[in-house]
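Missing here is one protein chain; the remaining ones are kept as they sit in the complex.
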């Protein structure tokens, strides 16, 4: 299988072939690796790459999105099937449409700073979430308008819960 | 529910009632306990009995058979529904018929000491199982005759695998 | 000695106290809020009582409820841990009124040291150094000149109405004084509509160093060495060590004596800590405050002195005399504590409550694990994010850092993000390794350097993620294939899956 891996905004071509049970031949950017990939615990893997041993924590955190923890360093890697990527590119570079703002953690809605219909700038605080004795500001990733505010002051939310919807400003 | 608990050959009547989610009222031999029963990990429970806290490891190891580890002491407890027990007693005290000898652990069959048709005394060695650099003698729990020897010298067996069948000597 | 102790706390410190009691043969009573039924402290204690709903005010901070349980369980004493009711003088008095021993100092000591003004007055009377400065405002240029001569350079001019780092100006020498005075006044007027300005000594290279104290109820008191706590993020301690890289024996002696004076000002009779701000440049030290309880970072002192502070505190409360004399106290080797929190260091330390689904705590020589979590534990959103402390010991600082690095490389907490990667990266930072830091180090220098760190394992991360993606794709296509063709897979893959271990 051919993939395109994106890390820190740079794309690299990756080819993965299964060469035996738990064994893979991986070509990254023209360099080839023999990988013994062993699942030791849920989402924790022991990788032996050309006899080098790594403990790697790999979570699928979203569609094609992987959060990797390795030697106490954290990597956000996107892995997309090359064919899918080409198709997506043909269809036009990802129209940045409606934005869903989700809660990054479980907590309580401390205070709403914006309400439905309000305009927001990029980086402006939408609401404040309280968890573990700390107040956490949830900011807008874009310039736009709050089309719907799902969060209610004083209520509890779980991680991943929808907080509000934003429509981007048309340029 | 009414049960009969058997520990070290002695029977005691136990009554269990659910008094709330995770809460139970238990009557053992006439004494009553309020129990908060919380599953913290697979088969490991935190019990708070009348405000006393216990960590208890409870495995169901066979039909109505429980292996309990508690304060580093081990208890084999049988818990039978009172109605079932009465029924069983009516049908006659368990005819001690054919005995299945099962492997107590995974290992290799090192040596057969008895073969099909051989007579064995109680406590006599049937075969030797090797595991973890140690030889373990599997002994006959009864006086009888080997009616079938399933174990094969040099072969590997898993825990619980049938090793041989014994028929008891008729008195 | 006590027969039974109630621990009015949760998490790692409650577990720490239960362990000390167990080793002393004292029965323990845990208390828990509704969300802490599965807390480790509940599991390891002899008895356990629910004291109310999750919000601390209704449970761990509710004195009446705790006293009620203490009386019901017939305990001799209450250990408050840190936080919650530990520095609440009223609670200490309530215990005494109920004839229950409060394991901590006398209530008056808590009260005086709990207030910034009264504590400074109390220790100043004992000639403990405070940061030189004035309580009034500067009247005019002459007044300014007089104070500058008194305080010395560099000094700090501060707008009385300022705060949060605003309206401050550092003055390096006498030739800059008058210009600075005028400029600060004018700025203060503009910014705060008030031109009042006062003067304070500027502490260069400020470090937070504290002295551990032990006093009994018979008038004996000793100091047990210092802890370096300058590795902080936004005034929150993250890493502590003992001894401090900048404290030598004579300085330790002087700081210890100053700390004893401070403690004597309130007839201190328990384990306590006197905090100082120390100039990394001049090595002068000034009293900040006294904490009248066991500190989060007490283990590093235990590791290097061999004294069990938690047990000693219990013994003192029971009326025993100190078992150690000042001359027996010796620091040997080096200890470092990393506070492991449920926070994401790669996302501005955002709290990460949730369930711990995998856990591997480091082992081997010189490692001490102080955690209040376990696999399967759900870190609640209601309390402090501290879930564990990793404490390491080494023959010297260099060995302790190497060991800490090794231990952090073994640490796995799965299910929630933690500050483990942050600590691992601090242990690799050259300034930290050289002991060259102050309280601003993390917020300024380290964060900058960390953002630009080398990331040599990027390729491994890509390989891992790609194989995971491949396996997920395979699984999907196998499932759909099986659904379509009724399980007609190619034989090689089938045998692969059977022959290999199920957890491949």
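Lettered A, B and C in written order, each chain numbered from 1.
Just so we're on the same page, contacts are C-beta pairs under 8 Å (C-beta built on N, C-alpha and C of every residue); 3 or more make two chains touch, one makes a residue touch a chain.
Fair warning: this is a prediction, and the values are worked out from it, not measured in the lab.
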Absent-chain interface residues of chain B come out as 1, 3, 5, 7, 12, 14, 16, 18, 20-22, 24, 26, 28, 31, 33, 35, 37-45, 47, 49, 54-58, 60, 64, 66, 68-75, 77, 79, 81, 104-108, 131-134, 136, 159
Which residues does chain C use to touch the chain missing from this display?
15-16, 19, 22-25, 37-38, 44, 299, 302, 306, 308, 332-333, 358-361, 363-371, 374-376, 395, 399, 402-403, 405-406, 409-410, 501, 503
If the missing chain were put back, which residues of chain A would it touch?
36, 38, 40-41, 46, 48, 51-53, 55
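We adopt the following convention: only the chains that are shown with their structure count from here on.
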Looking at which chains touch, is this a line, ring, star, complete or other?
line
Which of A-C and B-C has more C-beta pairs touching across its chains
A-C
Measure off the straight-line distance from the CA centroid of chain B to the CA centroid of chain C, and report it in whole Å.
49
At what distance in angstrom does the C-alpha mean of chain C lie from that of chain A?
32
Residues of chain C that touch two or more other chains sit at none
Among all residues of chain B, those touching at least two other chains are none
